[in-house]
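I have placed the structure first, in the form of structure tokens, so that the comments after it can refer back to it.
Heads up, one of the protein chains got dropped from this complex, but the rest are sitting where they should.
Think of it as A and B in the order they're written, each chain with its own count starting at 1.
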Amino acid sequence: MNSLLEQIRKGKLWDFHGGIHPEEHKQLSSQTSLLEAGLPPLLVLPLKQHIGSPAELCVQVGDRVLTGQPLTAPSSPMQVPIHASSSGTVVAIEEHTVAHPSGLSEPCILIQTDGQDSWRPRDPWPDYAERGNDELLARIHQAGIAGLGGAGFPTDIKLKGAQAYAQREPLPLLIVNGCECEPYITADDRLMRDEAAAIVEGITLLQQILRPQLTLIAIEDNKPEAIAAIRAQVKNAHTLVKVLPTKYPSGGERQLIEILTGRQVPSGKPPSEMGILVQNVGTLYAIRQAVVEDEPLIRRVVTLTGDRLAQPGNAWVRLGTSVRWLMQRFGLDPEPGQRVIMGGPMMGFTLPHADVPVVKTSNCLLAPSQRSLPSRDEEINCIRCGQCAEACPASLLPQQLYWYSKAGELDTAEQYRLFDCIECGACAWVCPSNIPLVQYYRQAKSQLRNQRQEQAQAERAKQRFADKQQRLEEERLERDRRMQAANEARRAQLKDAGGEDPVAAALARIKAKQAAQAVPTVAEDPIAAAVARAKAKKAAREAEAPEVTPAATADDALANPEASPASEAPAADPRQAAVAAAIARAKAKKAAREADAPEVTPAATTDDAPANPEASPASEAPAADPRQAAVAAAIARAKAKKAAREADAPEVTPAATADDAPANPEASPAAEAPAADPRQAAVTAAIARAKAKKAAREAAADNSAPPVPPSSKESD
Amino acid sequence: MSHFLVVILLFALLALVFGLILGYAAIRFKVEADPIVDQIDALLPQTQCGQCGYPGCRPYAEAVANGDAINKCVPGGEPTINKIADLLGVEPPQGEGPVAAPVKKVAFIHEDRCIGCTKCIQACPVDAIVGAAKLMHTILRQECTGCDLCVDPCPTNCIEMIELPQTPDTWQWELARIPVKVVDKHE
């Protein structure tokens, strides 16, 4: 490495494979110095503006926020906070179109600015030289800085990677990327010209944290003014300004490393593994602002260019500013079929409409005319000319990747190193057949990623399924074991007691158990009772004569008071009575259904009345549960109400509610008001709804027109 | 007589040599064959939905290995059938069974209607539903395989299968479907 550094110091430059020389069009926007885009009335801040996951929201709608105030709080390194770009009020937190090629929406915070731009209290650190590394890195993270060059990778993670290397051995190289190789974009160029001192201070800061052996500032030779401005500020023997020949994509991180060192970063590994850290000049400026001025990342330089703009140039734009506002401000004169590209002409994406916010990674807004950037002609057959392979800066075979991606042979495409493609677009630029090669790769890549995710998910599902099976099996064994143990214990006990015939005793016990079981299992749950009732109702409904419905509901009303009085008996359990009644009713319904004649229904319901008292004594349950009684009463009430509603005759309602009145006092004080237990009522209603739906489904199966379930109104 | 012996000896020697070669090859180049059941299981979507009539994906894989029809996997749809057909070297059956690539869905509990009956929890083959008796349940979206099994047991019909919304992360660059020269949407 040392001999390499020596070679670099001596001015040796290498080259990367391929590359292209598209027309630059940089003059269009590089002639005027940086200006302020101003404060828009509304800021739209996507929660996620970087690679990783969004941080936790820490403001609410209606909150007043100050400039620089964090809106989200990170809880892990891959989470990067966002900040209010200006003071104002949070008016909404909702899905909004974000700066993404898909034009899809993601959660955003909408801030109505107040025009004051009043800052939160700031804590500038002009004395950063005395601060510790951890302090500085924390500040950089808290400032929400993510690679401003375009990728949006969280800067502090990158720094920590390099720092980890620097702790093992001295970090050989810090590379400052000022190449800006994409045509049209001049944001970095202009920043270097106008803010060279701040950028160099940012470099000093990083040098303080990482102590690199050598720092290289790489600038393409088409930016002589920027080179001069930076050179004037660099007063350090370990910091060199490297002037590179202009070639696209020399600004790509890996390509830049190859130009400057002649070495390639191993595929899939970060450059920090080689002891190299690359940072974009814009990021360095942001780092300096965050540390020295305590200004989090709330604005960035955006190149506004293209020959459909009246005043192309570079401007400081608050993050969250809408493209619409900027386009008006810079005088977009749209032509038919106007494209607005976020990013450069090589890697940028078109925006579907103007209501898209500028985010941390938006370096350029390009509004070209058809004349300057003609629309792509129709794709024709590949003639295998191989110019794409000559242009590819990653030494791939774009043509093979294209065939395999197109044919869906994704595995083979991957063997051809699909994931080493940096999507620079050089192949598609040279393609004489106008094939949108990169598009094929992007689709293949996302398909592969999805496939992989699905596979992982299937694997997890398999595991979870096996786990569940195992758990169930263990539970079963455990149950068996317990039962056996209990049996044995009982047998032993009996033996001890002696005298009695154990078999006869067991039989008797079983009988007793069976008798008891019928009640406790069913009665345990008021819901079950409700289910029974609902079933009965359904049966009635299934009779399908609309005029029967009132009768059936009347039946409910009838049944209820009968159940309720049972609770009056001190020893009797109202709950059990209700259950028994329900069962009896259900039986009756079944009989009725079997008869299948609608006129039978009333008869069956009348049957209920005598059945009830018979059922009640059968249940000799221990103590009455006042709460359960209340629940039952509430359910009954709800039923009655519903019945009344379903009958749809207003005059019935008073009757039903009247019905309630006697039920209430009988129930324990727990049920104070008809509305006492709305949850239970809701449950019953839900069950009834479910049943009704099922009935409807069955009816539909019978090819009759599906009757509208009476409950559908309530469910809404 | 002697050349009879020679011939016999020669052949015996040859047999010995070839036998040794074969024996060596059998050990040296032994193929640790991935049992066919594992291979089939790997192709199945692991939704454990049981719609094939078997309790889970692996039992169905075993059944296929034993000659059951390969077109019973509903969540896998046609792509899975084709893959199994490829693997087993058979023709994919035509015109019956599940067809078309299914849309990936997950279960969703309408919480206002959930009564906390735990029936869906018991039905879920991959434990993707959390909740307790009489408490509201919810679906672990990342774990849900979209198998549908929880929908029917629900007494209140509160479970719905919903399509996952597309996000920028799951977007697959379908932009190419849009012709480059779109209809002029310019105002």
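Heads up, the rule we're going with is that a residue touches a chain if its C-beta (ideal position, glycine included) is under 8 Å from a C-beta of that chain, and two chains touch if they have at least 3 such contacts.
The working rule: contacts and distances are computed from a predicted model.
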Answering from "ABC-type quaternary amine transporter", "Mono/diheme cytochrome c family protein", "Ion-translocating oxidoreductase complex subunit D" or "NAD(P)-binding domain-containing protein": the UniProt protein name of the missing subunit is "Ion-translocating oxidoreductase complex subunit D"
Which one touches the absent chain: A:R254, A:K360 or A:R464? A:R254
Thinking of the whole complex, not just what is shown, which of A:C181, A:I203 or A:L396 touches the missing chain? A:L396
Sole contact to the chain not displayed, among A:A232, A:I383, A:A456 or A:L477: A:I383
Extract the touching residues of chain A with respect to the undisplayed chain. 16-17, 20, 22-23, 103, 183, 254-255, 258, 264-269, 324, 327, 334, 337-341, 343, 345-354, 366, 368, 373-377, 380-387, 389, 393-397, 399-400, 416-417, 420, 425, 428-434, 436, 438-439
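Heads up, the rule we're going with is that only the chains that are shown with their structure count from here on.
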Taking each chain's centre as its mean C-alpha position, how far apart are chain A and chain B in Å? 26
Residue positions on chain A within touch of chain B in the complex are 98, 100-102, 104, 106, 334-338, 375-376, 436, 439-440, 442-443, 446-447, 450, 454, 457-462, 464-465, 467-469, 527, 531, 683, 686-687, 689-690, 693, 715
Please output the residues of chain B touching chain A within their complex, sorted ascending. 41, 44-48, 56-58, 113, 115, 117, 125-128, 142-143, 145, 154-158, 166-168, 170-176, 180-182, 184-187
